[in-house]
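One chain of protein is taken out of this complex; the other chains stay put.
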Amino acid sequence: MPSSKSANPNSRGNDEMTTPPRRHVGQYVASGDWSDYWTTRISRAESGKIRVRGYPIEELIEHLSYSESAFLLLRGELPDEREARLFDLALRSGMDQQFISSAACAARYTASAFPDSPVPALASGLLASGSVTGSPQESAAMLIEAEGWGLTHAAAAVRAVDAWLDRRRAVPGLGHPMHKQVEPRAVTLRRIAMECDGWRQHGELLDAIEIELARRKERDIPMNLAGALGALLADLGFDPLVIGGIGALSYSMALLAHISEEVREGVPLRIIPEALGAHYAGPDDRALPEERKRRPRP
Amino acid sequence: MPSSKSANPNSRGNDEMTTPPRRHVGQYVASGDWSDYWTTRISRAESGKIRVRGYPIEELIEHLSYSESAFLLLRGELPDEREARLFDLALRSGMDQQFISSAACAARYTASAFPDSPVPALASGLLASGSVTGSPQESAAMLIEAEGWGLTHAAAAVRAVDAWLDRRRAVPGLGHPMHKQVEPRAVTLRRIAMECDGWRQHGELLDAIEIELARRKERDIPMNLAGALGALLADLGFDPLVIGGIGALSYSMALLAHISEEVREGVPLRIIPEALGAHYAGPDDRALPEERKRRPRP
Amino acid sequence: MPSSKSANPNSRGNDEMTTPPRRHVGQYVASGDWSDYWTTRISRAESGKIRVRGYPIEELIEHLSYSESAFLLLRGELPDEREARLFDLALRSGMDQQFISSAACAARYTASAFPDSPVPALASGLLASGSVTGSPQESAAMLIEAEGWGLTHAAAAVRAVDAWLDRRRAVPGLGHPMHKQVEPRAVTLRRIAMECDGWRQHGELLDAIEIELARRKERDIPMNLAGALGALLADLGFDPLVIGGIGALSYSMALLAHISEEVREGVPLRIIPEALGAHYAGPDDRALPEERKRRPRP
Partner (left out) sequence: MPSSKSANPNSRGNDEMTTPPRRHVGQYVASGDWSDYWTTRISRAESGKIRVRGYPIEELIEHLSYSESAFLLLRGELPDEREARLFDLALRSGMDQQFISSAACAARYTASAFPDSPVPALASGLLASGSVTGSPQESAAMLIEAEGWGLTHAAAAVRAVDAWLDRRRAVPGLGHPMHKQVEPRAVTLRRIAMECDGWRQHGELLDAIEIELARRKERDIPMNLAGALGALLADLGFDPLVIGGIGALSYSMALLAHISEEVREGVPLRIIPEALGAHYAGPDDRALPEERKRRPRP
């Protein structure tokens, strides 16, 4: 199965052929048959025995690295060497970039208020991984869709740039508010991916889109990490939803580092003071209308 | 206690000596000086340049594995070989065990309702990593506290078991609702940790506590994964808060696998039907008192 | 200002005329001027003094009910009597319906694992308010968009039903997996809204859509609560994003009731057992390939 998957790099996940039709809860209510309501293919657990994707968990813990085990969990089959190397690369490219991250900031505010467990702040930080911030979900979706058009990369790039400039005046995966000339992580990820035979159709299409956008804008708008990561993971055969999740989780250890620092050395009950920019622009002071005050108290 | 842990065995994390006093936001308000309000030691980012714990991010992406880079983020220094091997072991031991997990279930319910992004469901699943479920935070706190008593392990075990049976009638890190005889992951993690010189004071103390609890209860209550993981990570020098975070995140890829499966093959808008156990035990049908109905409508 | 708003029921929020252009963080980085980065119109706080939308908070606490104060927070102006009555109706119509809710189930799983604070479970439950479950965000967006077409309601209904059946084979706001004949909350909300002059363009358009869908499907697919709530709140002038938030929060007290019940009387560490439907459908047992086992341990 993994070999056939490798043969088709556009394959999303490993189970396409056998995926049952997705069913609505109303169908269960109507039929009264709930026997397959909670079906999973990921793992099986009984007393004293756990199998993950069919393999004994003892063997997996013994013989797979963390990133290999993650690949198995997500895809259902073991990665080959190339896949293992590239997937580890994807996981480690985000790291951290100080406070240039909505996620780190959200996590620190939550940790400053809820320091007893790291979990609420981790959740808060992960939630700040949406369409605007560096999620590779949208870049990957764009690339996978455009690959499906059956055009040359140059032609697909023109069409994709047209569509996105029209829709949002920006193209997913390109541009960064601070790294105007070069995003060092994106450049490094792309270079290593190329050296490991991991920059394939989706990566090359992103290159073409970068060139097309520069032509259109008459200035370079370099690839950001979300773009490079989306391309790499799409080339590895992941689908956009999972790619978005991997992207969010690739910051999770950095979030935990921020949370630990916040709890140990930070400022409990963080606020934004006037001295750091808080600014009120609403209505001037006013009193409640007299008729409101004369009503009986609620 | 974990004497090995480099030069200063009591050190939790790497920055103790230089940690500034934690400050209250009221002190900032009073002083008006906010210049060090947002201080971090994790990374520094400027246009085109990112340093993590001082190292150029390009070098880190090129030369560290994912788990080594996570260790660096959390601890501030590179792991040596032993630490790298043991930390990767810690990350990969959780994997997944079907639906024997509050976290997987919470994640699937959220994914069934919010399928457009994986992030809400990931957050929901992580939040189900608290004091009751398999968080190693509490086990680690117990072990680290007990190591500080300066007793033999046998004596510390008696005292710890006394305290916890009194407080909660259960001891953190021991026992599992389904794996009554043996938790296969805990056993495997402990064995490999021993082979890699990673089962040290905290591990041996947990062994002693397991023996003491069996003596007291006159039956085996075997170590669970949270216990084994807490001991291993405490022996590696992590503090309980970070250990709790690592424990939660060690399930994150499994959560993502469940979320992906739920969105692709699951049941949108999941409920709990009567057929699967929903049961009402509240008041019988009753009508609002007449005087409520005669009031003007709110 | 509130009176002028009432004159235009399609008005979304109260600030349209004066809304500054939304700005990208890159513009701040480029300009170096961060003076208006953290601007708000909601409230102003100084030592001993708080103003909300300009009003002294003491007067608001004294003279407004909870739902009036919520309206003021969200809209910037006091509700008139009609608006106050209808907004309170919107907030109270969801209540609870046992376990027929992904949100209640997600909250209970999280509470069973994290019982020390109600907040993680509340967050988990709210996150299960997405596009699939009963969020009124999408219904409202559909109605507001269709109102903008400038067609008769009958014509707009045809076009909207066409579009949604094509896109998703379902129309937002109509249908329920269990309440096949009538959703009692939707019916009650609609009736009271009509009696309070709160069922206006968007409500009537939803009525037309319900009729058109029944004609097309040759059976009734009755309005659900998300539909009725979306119509009511759109008629009150809220925008879809805020309507989605109100919808999620309208279940928040029910979630808290479930969380309290779970922590006090529920089952710590909830799972899904085979007896309640857990079912494994993945690969059969298999062993790791020998060459994996011969590799040096990670």
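The letters A, B and C name the chains in turn, as written, and every chain counts its residues from 1.
Just so we're on the same page, a contact is a pair of C-beta atoms (placed from the backbone, for glycine too) under 8 Å apart; a residue touches a chain by one contact, two chains touch by 3 or more.
If you're wondering where the values come from, they're calculated on a predicted model, not measured in any experiment.
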Of C:54, C:79, C:118 or C:198, which residue touches the hidden chain? C:118
For chain C, the residues touching the chain missing from this view: 13, 15, 19-20, 22-25, 28-29, 32, 34, 37-50, 52, 57-58, 60-62, 64-67, 69-70, 73-74, 88-89, 91-93, 95-100, 115, 117-120, 122-124, 126-127, 129-131, 135, 137, 178-185, 187-189, 192, 239, 241-242, 244-246, 248-249, 252-254, 256-261, 263-271, 273, 275-276
Against the chain that's been left off, what residues of chain A make contact? List them. 85, 88, 98-103, 105-106, 109-110, 112-116, 120-121, 123-124, 127-133, 177-178, 192, 268-273, 276-278, 280, 297-298
Interface with the undisplayed chain - residues on chain B: 24-26, 29, 34-44, 51, 53-56, 59-60, 62-66, 68, 76, 78, 114, 116-117, 119-120, 123, 175-178, 180, 272, 276-289, 292-293, 295, 297-298
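Everything that follows uses one rule, which is that only the chains that are shown with their structure count from here on.
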Under the document's definition of touching, what chains do chain A and chain B have as common neighbours? C
More than half overlap in residue numbers between the two sides of the chain A-chain C interface, or less? Answer same or different. same
For chain B versus chain C, what separation do you get between their C-alpha means, in angstrom? 32
Computed distance of Cα centres, chain C from chain A, in Å: 24
Going through chain B residue by residue, note those that touch at least 2 other chains and give them in order. 88, 92, 98-100, 115, 120, 123-124, 127, 129-131, 178, 192, 268-271, 273, 276
